[in-house]
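For this depiction, one protein chain was excluded, whereas all remaining protein chains were kept in their positions.
What follows is subunit A.
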């Protein structure tokens, strides 16, 4: 088994690198855009600080629509958009576009749910102290919801890894694509098994870190 592995070492490392790029960009998109979108959903909801039916329904529908696409279809559907943004629809960088879009929608929903768990009384106390909406969010809501936000991100990252495995269809590469091309299409089953083992270990590590981090920062 180790012989075959040695033979493909460069390819495996390259595939792992591609996966990290795709998942890394997805995580960035989730935090930089998904978190604000989820917060906006929370704020615009009926009975909350910036109650706004129009904004809420718009973003709600958008998030739902993106999440209801089978991911493979979303990738294909977004090809013109990807080409418009990146200049090409093929390759690892191009693959980050559909991944980022699903990442934003995915994490935004989990953020909204975590924020809804913050006791209403804490928000009332904040308002009674004269906090602005921004201060309520940063000094109260995010602080109370932080372990949920970390757990949500952990779940999301694991989904992003899973999503990234099918990016081979647009030449995105990554270990999923490697397993299909070498392990499945070239009948090197042991290679496929090896990739699966790598992914299992990776997911275990991420979940372990996420669970423990969220427990450490949870003082409730």
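Here is the rule we go by: contacts are C-beta pairs under 8 Å (C-beta built on N, C-alpha and C of every residue); 3 or more make two chains touch, one makes a residue touch a chain; residues count from 1.
Everything below uses one rule, namely that contacts and distances are computed from a predicted model.
Peer 1: Given the options "ATP-binding cassette domain-containing protein", "Xanthine dehydrogenase family protein subunit M", "NADH-quinone oxidoreductase subunit I" or "Molybdopterin synthase sulfur carrier subunit", say which is the protein name UniProt records for the missing chain.
Peer 2: Going by UniProt, the chain not displayed is called "ATP-binding cassette domain-containing protein".
Peer 1: Which of these touches the unseen chain: A:32, A:72 or A:125?
Peer 2: Going through A:32, A:72 or A:125 one by one, A:125 is the residue touching the chain not shown.
Peer 1: In terms of residues, what is the contact footprint of the unshown chain on subunit A?
Peer 2: Contact residues on subunit A toward the absent chain are 119, 121-122, 124-125, 127-132, 135, 139-140, 143-144, 146, 217-220.
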